[in-house]
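Complex shown without one protein chain; remaining protein chains in place.
And then subunit A:
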Amino acid sequence: MSERRPYLRPQPRTWWAHPPYRAYTIRELCGVALAVYGAILLAGLVCLARGPAAFESYRAFLASPLSLALHLLLLAAALWHMVTWFRILPKTMPKLVWHGKLVPQALMTQAATLLAVGCSVALLALVVVVGAWS
């Protein structure tokens, strides 16, 4: 006689903290860092609207060692977010067929990374030129 009594093992509650999922968790947390950076920029806008005194104190905060350290950390997180997202970018795209052959996913990642680096360099150059000019 057969007896069915399926046993479902619970999913470990801390699955996100262990390999192979840890890399995914870090990638997603880096997104939070981007939001924090956005909030800092927004705070600058608010201070600007409030008048010269408020904006001066905002600038003083930006120049403080604490803010510099924070910005370095945020930059590292943003870069990691970029690298890891471009790594999974091909997974979110339709398959590209070129002359009857599939375009390798690594090539898509490289092209997107190059584009992002190119845009960043162009933006930086623009800031430097505008800064020198004004």
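General observations
FYI, a contact is a pair of C-beta atoms (placed from the backbone, for glycine too) under 8 Å apart; a residue touches a chain by one contact, two chains touch by 3 or more; residues count from 1.
Heads up, the rule we're going with is that contacts and distances are computed from a predicted model.
This figure omits one chain of the complex; the name its UniProt record holds, of "Fluoride-specific ion channel FluC", "Protein-arginine kinase", "Cytochrome c oxidase subunit II" or "Succinate dehydrogenase iron-sulfur subunit", is "Succinate dehydrogenase iron-sulfur subunit". Which of A:32, A:48 or A:93 touches the hidden chain is settled by the complete complex: it is A:93. Mapped onto subunit A, the interface with the missing chain covers residues 3-9, 11, 15-16, 20-21, 24, 28, 88, 90-95, 97, 100-102.
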